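Removed from the display is one protein chain of the complex; every other protein chain stays in position.
Naming follows writing order (A and B), and every chain is counted from residue 1.
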Amino acid sequence: MNSKGVNQWWAKATSKYSIYIVLIAMFIVCSVISPVFLSTKNITNISRQISITTIIAFGETLLIICGLIDLSAGSVLALSGVLSVAAYKMTGSMQIAMVVGVSVGVFCNAINGILVTKFKTPPFIATLAMQTAARGAALLYTDGQNIYQIGEYKALGQNSIGIIPIPVIFMIGTTLMTWYMLNHTKFGRHLYAVGGSEEAARASGVNNNKTKMTAYLINGLFVGVAGVLFMSRVNAGLPNGGIGAEFEAMTSAIIGGTSFSGGIGTAMGTLAGAFIMGFVNNIMNLLGVQSYMQQIVKGIIIALAVVYDIRSKTKRDKKKQGNINEKLVDSSNKAKEPGAL
Amino acid sequence: MDLEMPKLELRNIEKSFPGVKALGNVNFSVKKGTVHVLCGENGAGKSTLMKIINGIYQPDQGQILINGKEVKINNPIEARKYGISMIFQELNYIPEITVEQSMFLGNEPTNKFGKIDWKKIRSETVRLLEQEKLHYHPTTQLKDLTISDIQMLEILKAVSYGSDIIIMDEPTSAITRNEVEILFGKIAELKAKGVCIIYISHKMEEIFRIADEITILRDGVMIDTKPTNELNIDKVIALMVGREMSNIYPKEEVAIGETVLEVKGLTNNSVFSDVSFDVKKGEIIGFAGLMGAGRSEVARAIFGLDEFNQGQILIKGKEVKVNKVIDSINHGMVMLSEDRKRYGIIGVRGVRENVALSKLERFIYKGRLHIKDENTTVSGICKRMNVKTPSLETSIDSLSGGNQQKVMLARWMLCEPDILILDEPTRGIDVGAKYEIYKLITELVKEGRSIIMISSELPELIGMCDRIYVMAGGKITGELENREFTQENIMKLATKG
Partner (left out) sequence: MKSMKKLMAVMMGSMLALSLTVGCGAEPKAGGTAETTTAAEETKPAEEAKPAEEAQKTYKIAYIARAQSDSFAAWLANAVKDEVAKNYKDVTVDVFDGESKNEVIASHIENAVTKQYDAILLQPYDSEAQVAPAMEAMDAGVQVVTVNNRINDNDRAGAIDADPVAQAAKNAELAFEQIPQNGKVVVLMGPAGNMHSDKRRIGWQQSFFDKRPDVKILDEQIANWNKDEAMRFMEDWIQTYGEIDAIISMNDNMAVGALEAAKAAGMTDILSYGVDGTAEACLAIQAGEMTSTTLQSAYALAEEAVKLTYKLMTGAGERETILVDCPLITKENAQEYIDLHKKAGNLK
């Protein structure tokens, strides 16, 4: 391979895996500048801290890929969380509490889905309405008060299996689920297709409404689980919990390469994006960076991620104009599994 | 030797993009008052060359001379100053603005206070429209005009800037036959005024009607530049594709079987009415007609993309309901849309996913989509379709139009359809790719499939079809058997009613 070929290979690798390179670079830099960063305990902490947001981020990833959005995630998280806590207090059964939490999440998102597919409400508006309504419902149910003394409910959010905190196990589970759905199911392909071009997907035999509805329902499942984990972690039923959680989740997804123009995004990218945000938050706390400064740094990172997203897109357009030489594809083949890490 | 100095001359133009040489060794000149046609397959570098002349790209090497003086064109605004205007293939216009607003968009005359001088815009627009004998009202919105009208406006704009070099990139790809005549009339007028025109086209009939000189590009390299009278269609095609093509329409005799599709009295209020036809196994059925005759709409209705009010669709003698596209796919009927960008490709996704999209079930077993199987099958089909792509993961919108079309065909081939509806299958793609698609159609019918081909290119229908239905005003105005095929017969029916 000549040097030009190496350069091209490098350019391709860096653009495709840029997010992982950033992640690794950050990991190394953080390890160097803070002695405690690399401790097992700290890494466990980071994983636990990002787990709930990341679970929601997978829901957002699925939706954004499909050209949708969920602004109600934080509110629905609170509603399903407090109702789950209430169910636990009534029955003492964690299974029932989990079922209630998940059902509420799915129910709210079924409404989101119906508004979007049946009534053709723009997803932004439909879920904004749900954001307000679900928060209202959570406050109404609790009278605006936190629910305390929730007993062993907290085990799910605070305990560990071995050294791995339970929320992290859930995060790993949802990561695998999302990865599998996106790469190895018809639903995943249809998500990409609908997000890439709604009309073309329809003309290819994709049932757009079914795909969108399914995306919302799975998002509901994730948000419901996140709600239970959230309340369990804070050991209380907080009707005000999770305000703005949807934006943190979307940030992880966007940093991880999910594109707001639809049709692009991966599970592993979102996970990497979540870890990048987790590293940033963690290292700033470890170094005692002042509060206001922290906000500025986070803002810059989000802006950079979006600029990168737009730049890589314009690069694609440029390439199109440049009319690249096309080689015949070899049928013996470069069988690569995309999205695989 | 012509002593007259060329209006525009290109010497040794070269241009590379990262990793790709897009253009090399381009030399040609255009004389005042002539039409210079650029030919070449998609990807041959025509667009890049035009963008260099228009200042969008800068050449890495070489010179551009205007009136014998070397110039450096840094952007389209500078190009306009040198008298160069470009009419793009895909017209970018704002549908809501009016004729007069569009005429002076970005170049509005203002009074001394910086206020736009609408009176002047109105009077100038009226003057220009009258001068060019165009009958639009200055306050008509562009969305109420046809593509051909807007093209005329673009030309008018170019003239109003005083441009004497006008580049037209496939101007006839989206307009009707009558409109083409209007355009050619305009070109003749411009020629008479001494304007020189650089014209890009795939359509051989057109090229030989209007070209004074022809330059042929292939794979970024200039192959030849000659006066038209030294060339003929076969020669040009041979130069473009780099090989001789024995027959443009590789039709073969195929045994015709029983009726596979029957449509009875299909009606969609105000769009088409009482459309009945049938398709037999192994047949290639043509649908001819002018733009707006309702051909695509009928096809969309049969395919389940649009609804219809009345009528029956029978596949192999049984009535079927097609509420959704998936229904018709399941009945073995697929449709290649005329609007590939909108109803075909998923632009941001790779070739593999685009091909597999409509028949993912084939790779799903044990609850899992097997990407390896998918890869093997898709690459096999792509090879058969002769799709040229760096890899199966390359996003489809970075491929040329012809390759995108082949990927779309590959998608439908994967579904193993009995009936293929091809709506303008060769629009906007180059001669080489067209030939491949014709060959494929022939192979498909040999396998016992049936084809419905909608096309605005009559020679293609005449060359390929077994029967042709002609539509006009939403109705079928006639059915022609192979021996009755002539352009005159078809046009007579197409202009009926």
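To be clear about the criterion, contacts are C-beta pairs under 8 Å (C-beta built on N, C-alpha and C of every residue); 3 or more make two chains touch, one makes a residue touch a chain.
None of these values were measured; they are calculated from a predicted model.
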Visible contact partners (per top-of-document touch definition) of the missing chain: A
For chain A, the residues touching the chain missing from this view: 34, 36, 39, 41-42, 45, 48-49, 89, 135, 139, 143-149, 158, 230, 233-236, 238-241, 281-282, 285-286, 288, 291-292
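Following the convention adopted for this analysis, only the chains that are shown with their structure count from here on.
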Partner chain B, residues of chain A touching it in the complex: 4, 8, 11, 183-186, 188-189, 192-193, 196-197, 199-207, 259, 261-264, 316, 319-331, 333-338
Interfacial residue positions of chain B with respect to chain A in the complex: 17-20, 22, 42-43, 45, 47-48, 51, 219, 303, 305, 324-326, 329, 335, 337, 342-351, 353, 356-358, 360-361, 364, 368-372, 375-376, 379-380, 382-383, 386-393, 395, 397-400, 403, 411
